[in-house]
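Removed from the display is one protein chain of the complex; every other protein chain stays in position.
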Amino acid sequence: MTDGGLDTPGESQSGARRTDGPAALLPPYREREESISLGTLDEQPVSGTEVDIDGGPDRETELMTINLGPHHPATHGVLRLLCTLEGEVVRDIKPLIGYVHTGIEKSCEDQEYWKAITFVERMDYLAYYFNAQVYCMSVETLLEEEVPPRAQYLRVIHMELNRIASHLFWLGTAALDIGAITMLWWALRERDLMLDLFEMSSGQRLHTRYFQVGGVFEDIPPGWEAKCRRALEVMPARLDQYEALLDENEIWLQRMKNTGIVAREELLALGVTGPLLRATGEPWDLRKAMPYSSYGDFQFRIPVGTVGDNYDRYRVRLAEIRESLKIVEQALDGLPEGPFITSNRKVALPPRHELATSMEALIHHFKLVTEGFRVPPGEAYSAIESPRGELGCYVLADGSAKPSRVHMRDPSFVNLQSLKAMGENSLIADFIACIAMLDPILGGIDR
Amino acid sequence: MLFEQILFFIAGFGAIAGALGVAMLRNPFFSVLALVSHLIALAVLFLLLRADFLAAAQVVVYAGAVMVLYVFVVAYVGDSDAPLRATDDGLVKAFGPLAALAIFLEITFAVVGSSLSGLGGRGPDVDARYGSPEAIGDLLLTKFLLPFEAASFLLLLAAVGAVVLARKRRGLEDLDAPGGVAG
Amino acid sequence: MPDATGLELAAQRVRDALDDDAVVSTSYHREQAMLEVAPARVHDVLEHLRDHDDEPYGFLASLHGCDYLPSEPRLGVHYQLLSMQRRERLGVKTRLGADDPVVPTVTDLFPTADFQEREVYDFFGVVFDGHPDMRRILMPEDYEGHPQRRDFPIGGEPVLFTFNEHKLPRWYD
Amino acid sequence: MVLLGADPVVETTLVQIVKAIVIFAVILQVVPVILLLERKLLGRFQQRYGPNRVGPKGALQPFADVLKLLSKESSTPTTAVPWMMAIAPVISIVTAVATLAIIPFGPQGAWGGDLGLYGIDVPIGLLYFFAFGSLAFYAFVLGGWASGSKYSFLGAMRSAAQLISYEVAIGLSLLGVAMMAGSLSLVDIVEAQGSAGKGIWFVVPQFVGFIIFMVAGFAESSRPPFDLPESDAELVAGYNTEYSGMRFGSFFMAEYIEVIVISGVATACFLGGWHGPGPEALAPLWVVLKMFAFVLFFIWIRATLPRLRYDQLMFLGWKVLLPLATLNVLVTAILLVVT
Partner (left out) sequence: MDTSWYVVLSAFIFCIGAAGVMTRRSPLVVLLCLELMLNAGNLALIAFSRMLGNGEGQIFALIVVVVAACEVVIGLGIIVGMFRRRLPIDVDQMNELRG
């Protein structure tokens, strides 16, 4: 096990020392690890350190540091949590992130405005419609572009369906972390209903890029509405099934209730929004508080919890699915006729049939596709309520066809800071439940 | 009975190897494991001696419970022991095994040279109940009731004592201050 | 959002409470109210807006950096404040030069700023004075440069970790 | 064979050897079947198909699994103690299989001659079961400790604590049965439930004991909802985190054999063992059917229940099951003396 293992590629490739391969990697890797100062953990003893008889740490508290992640079944991605355990109790948590940092924000700077939508959708990969929506909102603010009502309604319908899909995926994985394996498959079964709808309206199941600056990409095809209504019809019964499986289960209740409680004030100070905040009883929902798109047109309620434990978080999200169903139903009922995208040819592509007849349409199409549209200088921050909380998007325009800066305020990233407050001094199992209830999406955290 | 003899030698060597392992292995964790194998070998010997119940009790209680405690403590305390490198004066190191050998010779001579007539035989034939749970239970609850009760009381004491010894230091901080106990 | 008048009033209140230099300028653009403050006074202004303003902005929604290249001072740090009572947003921004950019931290006012300030440091090199744990957060610890700056090249940037640099055999070796 | 003391049924060594081979061979065939059954059933519970690619309706899936495991490398971490890591799965599978020997599949002479349809009938039957149950502890601790990984170590400690805690409850829950039958031998216990004895299955008079046994049995075999030692969400895979290849397969198989053992003991002690309608030659059929029902129950529970927390597990073991089992024993004793 020498240092030189890496300098001699032939040896490490030969396979003869396969078991030694990782060991040969050790020294430089360890050095790198040590470059991370562990802050408060520095002072604390770690098990396995030399037994110092005369001085040294008090053994009444025997601590052990483990790496939860980057590859761990419970972290839902490559999240690395440096946990200090005392027996089964988690004493300190340090999230280390950046393992899936792909530089989306930087990449957006090299794309035309309408091409950047594809990039931002990849951030929070469970709530792609929201990413696209908030980015389009910022750009539309800068352009002072009006979005036609039909497009607004279609956006709301898709976003709410996406919220349901996102919550369902959360429900499945969270229950899986608690040990209820069946829940995952049930939730995925219903999520597929939503994805089928997405596929029908945009041709994609994930990362649909359906939202455009100024509207949506295409009108919904015939039959979509009926299909959507069928999905809406089955959902309440399915939700009852989930509740029958989980809420009437004593183990589930015991595991969820009174665990991971964080006070409302602390959550606010930590910048936490979304279901986590609402679970404490604070009815803060941007859809109601500062209505955007066409949310002002719909009747729905904001589910809130009482004590802010994991059970409330679970209940709030489940109730939100029911409210989202209502919103989609109302939006389908009141879906206005009219254009699905702005008629401003400088921003939106002309309809396909015009290309054959209109020279102007052809020019617009050519200009848009080759160099995109220019956005007047300025900066805008807009925020919407994503399934995980306030999703903000800051766009800085310098007058060219490419954004000068796109920043996403991702709720997963900000909410992750509350993990320490939620999981500290609780058992590992509760801590895992807290991670599950936090619902972090690593694509959103690392961007 | 060839089968019995084979089994005796296998188990006997297992027991001795286990015992040697306990006394000589450097890592306490391995010592504990050696003792476990030693106990299992002993249980086989007990079976040969028709002590069925005791063999099962040996495995359940000794290997299954007592040694588990050892495993926990060794895992907790860690390999803080050094070795056979015995004490500072090498005298004990040399003297210990010698003394043990002397004891062995003495006992062997005493036993073999004793006039116990039964030593040379397998003992009388015993009925099916011998060594069964019923027989042991009978004896325990009739003839040996007092030792039985005393043993159970001892167990209770040990349980209480262990809890007191292993508890967290709470409220007794001053006692643990340097010199607090000695004074 | 406060309207243009509201923004001016808020700016005036900040000037009264602190001093005239604290607020550099105000801008109201596309219905976005923005207060530009001097870098050194960020902490004071935010503290005032959080605690002492008429209707305080108690929630820091977002903190992010940006690069205004080619205009000077080129770096900017934005604080998006939110008043949950009034349901209003107020942007606070400060601008600073690229060499030795230092801003006082606001983590003591808004603990949520912890990760976000680290992110700004990571991507723009803005040092937040007094931050408890000023390290890179998303990029590798030993990464050199601040990639979100506009003069940082996009594309063609090899992602290297110190431990595999020139050591792991490549396919072309 | 007088090796095991007062054996009422004296059979030739040859017959014993044949029995041992039959038991081992049959179980090795049954485990893959149960594996497939579990995956198929879980699939149905979860509204999917389960394995259906290998062989007709996925029937050959277990073979594919075993083939895959066999062909995989048994990796060893650099921090591990290799030889200890290698013997731990062996211990686990040996202890699990050894317990099978005492499960009675039929009375003596059911299939003619004086052949007993069980591995061995020892007077200390239940103690034998506990003895090997407590030895199984070493498989987990050795495996976890020798892996040299913190997750393995935590899992090993968890499983050790869990096994010990529930060993007490499981012992006391069977004590009532032993008292009613007046014997520790499983064959005697089954006979006591037949027409020769009281003629009533012990699940009726010993219902509390039955419940405690089943709960503790789930814990003993580390099946959900008591799968804390290998809870994947918390400890990756607990004591077998670092295992791969057939070593992992051995642990995996041992868990299923353990399920069979618990089912067998429950069948013998509470559900009247081989008793059932029809000629005596059908005895093994009844035992297998009853055990099959228990195995189905194990699978059903796995599909339904989430996992307990560590402190809840300990609470249940020490503060609920143990007092309840003690009370059950006391009441049984009083009733036995009174009647």
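Which chain is which? They are A, B, C and D, in the order written, and residues in each are numbered from 1.
Note that in this section a residue touches a chain if its C-beta (ideal position, glycine included) is under 8 Å from a C-beta of that chain, and two chains touch if they have at least 3 such contacts.
Computed from a predicted structure; not experimentally measured.
Participant: Identify the residues of chain B touching the omitted chain, counting contacts across the whole complex.
Facilitator: Touching the chain left out of view, chain B contributes residues 4-5, 8, 12, 15-16, 19-20, 22-24, 28, 31-32, 35, 38-39, 42, 45-46, 48-51, 53-54, 57-58, 61-62, 65-66, 69-70, 73-74, 76-77, 80-82, 84, 86-88, 92-93, 95-97, 99-101, 103-104, 107-108, 111-112, 116, 118-124, 126, 130-131, 135-136, 139-140, 143-144, 147-148, 151-152, 154-155, 157-159, 161-162, 164-166, 169, 176, 181-182.
By our rule, only the chains that are shown with their structure count from here on.
Participant: Going only through chains that touch each other, how many steps at minimum separate chain A from chain C?
Facilitator: 1
Participant: State, to the nearest whole Å, the distance from the C-alpha centre of chain B to the C-alpha centre of chain C.
Facilitator: Chain centres of chain B and chain C, defined by C-alpha means, are spaced 69 Å apart.
Participant: Residue numbers in chain C touching 2 or more other chains?
Facilitator: In chain C, nothing touches at least two other chains.
Participant: Which of the residues in chain D end up touching chain B in this complex?
Facilitator: Contact set of chain D toward chain B: 3-8, 13, 84, 122-124, 127-128, 130-135, 137-138, 141-142, 145, 153, 157, 160, 164, 167, 184.
Participant: Provide the residue numbers of chain D that touch chain A in the complex, in ascending order.
Facilitator: It comes out as residues 42, 45-48, 73, 75-76, 78, 150-151, 154, 224-225, 227-228, 231-236, 302-312.
Participant: Can you tell me which positions in chain A touch chain D when the two form their complex?
Facilitator: 1, 18-19, 22-23, 64, 66, 72-74, 85, 88, 175-182, 184-186, 189, 245-246, 249, 251-252, 254-255, 427-430, 432, 436
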